[in-house]
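One chain of protein is taken out of this complex; the other chains stay put.
Entry: subunit A
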Amino acid sequence: MAYYPHTSEEIEEMLSSLGYESIEELFEDIPKEARFNDESLLNEGTSELEVSKLMKELSEKNKTVDDYICFMGGGAYDRYIPSTVDHVISRPEFYTAYTPYQPEVSQGTLQHIYEYQTMICRLTGMDVANASMYDGASALAEAVIMAMNVSRKNKIVVPKSLNPYWLRVVKTYLLGSDAEFVMVEEKNGEIDYCDLEDKIDDDVAAVLTQYPNSFGIVENLKEIKDKFTSKKTMFVVMADPIALGLLKKPGDLGADIVVGEGQQLGIPLSFGGPYLGYFAFRKKYVRKSPGRIIGKTEDKEGKRGFVMTYQTREQHIRREKATSNICTNQGLMTVAASVYMSTLGKQGLREVAEQSYKKAHYLFNELTRIDGIKKAYPDKPFFDEFVIEVNTDLNKLKYKMKKEGYLPGIILKHQYPEKDNQLLIAVTEKRTKEEMDSFVSKIKTILKG
């Protein structure tokens, strides 16, 4: 096998230089009772050719978003990824490097992260961003932990309009802590302000808000922030990074921590991972923040350079007093995100957001003209994802639409048992008018039939 280069002569030579006759002697310190002896359970390897064939066969048993026309979102979106992204992240200089512990030979990774931090700050309107969390949901969980540590309070106010799957991750992260989750009702697809007023008090560590929310509706962050009664309560916003290409920045609307799922920034769907949890916050909280942070400095000759900084928060220094246990993060995915954001640039991100908005509204208008389909939340602003109410069995509709070659969206009942007949539909810049028109006409036919 090619991945250990030793010839049998070399093995012998090395062993005898150590005074051993066999490899087994290298393991004589392992007690007999703890040894594994059943060689028959160990299977054989195969050639690269065979593995490549096997993997191709397995991959072909899966249906991709190219086998369908995809209107499914819910946190992971079918967007166009410019060629530059994969060319950069395919460079072994990036993907076979480790965490930049030796800055003199890691300036590529370090300068990149500094640039990435800058882009995330500009996107969110925040002061500091870290070098990534595992995904959006875990970033949200870490934000809650940070908010509890900053505020020294334990009540977490969560609107029902926040993705229940992600909330489930937050709750798992907080298992064993004294966090108390207080749910705020939803009204017409957005946070119920009266209920928010009732639920909020001076003991609240954080109010969480998804922007746009899990129904695609753009929550009014400013109005939510106005209901806060304590200055210590942290406003944690989980924002869609493409929406931020169009909408006002959470940082300008009172957010203290902004996190999100970065998959849309040039990362393939890959059945949910590897994705990217971005994490940004106000400067004054930096010492309580989780994850790696890169800072600018200079070398002893005065040349600009970058280093890992504020390391005294991290587990490898601080051990049980660390702000988080995170070590390995989503480094390479931050490269993808930076290349994506740099390729699109100032105008391109706006254009992707704008096209997504316009196409989503076109489809929304066309669909809601059909008999048997109505707007679930008619008066609310949305970005590129929306909910329709369909007067039919959605499972059957979905089944039939898939047969026609469409992934028609997400049935909300799975996440919201009380919501019958509601379908969440996402539209990205990739969809064309032709695709949407035929989608509409297929649904129309099925509903008639």
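For the reader, a short list of remarks on this structure follows.
Basically, a contact is a pair of C-beta atoms (placed from the backbone, for glycine too) under 8 Å apart; a residue touches a chain by one contact, two chains touch by 3 or more; residues count from 1.
Operating definition for what follows: contacts and distances are computed from a predicted model.
As stated in its UniProt record, the chain not included in the shown complex is "Probable glycine dehydrogenase (decarboxylating) subunit 2", which appears among "Oxalate:formate antiporter", "Sarcosine oxidase subunit alpha", "Probable glycine dehydrogenase (decarboxylating) subunit 2" or "Tricarboxylate transport membrane protein TctA".
Per the touch definition above, the residue from A:I293, A:V387 or A:M401 contacting the chain not shown is A:I293.
Across the entire complex, the residue among A:L162, A:V184, A:M341 or A:L423 in touch with the chain not shown is A:M341.
Contact with the chain that does not appear here is found for just one residue of A:I224, A:V258 or A:V352, A:V352.
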